[in-house]
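Just one protein chain is left out here, and the rest sit where they should.
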Amino acid sequence: MLDQIHWLAAVTVLGVLEQAYFLLQVIYARRLFGISPPKTSGPPEFERIFRAQVNSSEYFPIFLALLWQAGLFFHQGLAAALGLLYLYARYCYFMGYKASSSQRLAPIYFSAGVLWILIAVSALGILHYFLSHYVGLNVLQLLTA
Amino acid sequence: MLDQIHWLAAVTVLGVLEQAYFLLQVIYARRLFGISPPKTSGPPEFERIFRAQVNSSEYFPIFLALLWQAGLFFHQGLAAALGLLYLYARYCYFMGYKASSSQRLAPIYFSAGVLWILIAVSALGILHYFLSHYVGLNVLQLLTA
Partner (left out) sequence: MLDQIHWLAAVTVLGVLEQAYFLLQVIYARRLFGISPPKTSGPPEFERIFRAQVNSSEYFPIFLALLWQAGLFFHQGLAAALGLLYLYARYCYFMGYKASSSQRLAPIYFSAGVLWILIAVSALGILHYFLSHYVGLNVLQLLTA
């Protein structure tokens, strides 16, 4: 079984390390700007770092859910490659948002694009499974025949 | 293996699509009300949409965790059906909250009810596995004997 998921697992742990980096950045920013919990508002510089982490946290479960469905039902290597691309785009998002609000835009569009591809790939993989499992229709075989 | 999870995978991707819809609604609301990030406060109409998405994001990992445990340890079809019910309740929650704070109440109670059923079903399934695996006690067999 591990054979079908080891790349997904590796990208998952890398994604966790990225989240840890974002969380640490918020902790440093809290110290730098003197914003003690439970406060979450402060100068725009702080709020951008804070929001960049919150936004990345909101997308993390979505990302993982897609990575694994795409990897299990379509192709593990492709899913992992798209996963790496997403994590790279998220890093650019965080760094861009930290610098200025407008610099978050290009990376978030890019990362959203990667997620839509992961959705398409997952949906295709699952659809293919349903068709071959319930209807006995193997689309791949038809296409290559 | 995919045979035991394809319905769970399908509901998971549907859940992701719902989250994507909620995220897009916040992006549209930000434009409509002119609330640029990192700001998150504004008129109540905006804040209700914003909070409806945040609240749904908080519950999404909980929902997925239960969907998969219930599906793996109890019954895939039942878990998927409860999952669809939950996603429907969440949609009503978002639409209700968008309209007025009080209209979020009925759907959140309903969605919480579905989650409690998923918790019960997961716990029963796992308990059953532990009993038959460690104690050799097959409750289902006893009941039907």
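All chains are identified by letter, namely A and B, in their written order; residue positions are counted from 1 within each chain.
As a convention for this text, a residue touches a chain if its C-beta (ideal position, glycine included) is under 8 Å from a C-beta of that chain, and two chains touch if they have at least 3 such contacts.
Bear in mind the structure is a predicted one, so any value in this text is a computation, not a measurement.
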Inquiry  = So one chain is hidden, and I want to know which residue out of A:Q25, A:S57 or A:S101 touches that hidden chain in the complete assembly.
reply    = A:S57
Candidates B:L72, B:M95 or B:I117 - the one touching the absent chain = B:L72
Task = Could you tell me which of B:W7, B:F22 or B:F50 touches the chain that is not displayed?
result = B:F50
Inquiry  = Across the whole complex, list the residues on chain B that are touched by the chain not included here.
reply    = 1, 4, 44, 47-48, 50-51, 58, 61-62, 65-66, 69, 72-73, 97, 101, 104, 115, 119, 122-123, 126, 129-130, 133
Task = With the missing chain put back, which residues of chain A would touch it? List them for me.
result = 1-3, 5-6, 9-10, 12-13, 15-17, 19-20, 23, 36-40, 54, 57, 60-61, 64
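One rule holds for everything that comes next: only the chains that are shown with their structure count from here on.
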Separation of mean Cα positions, chain B and chain A [Å, integer] = 19
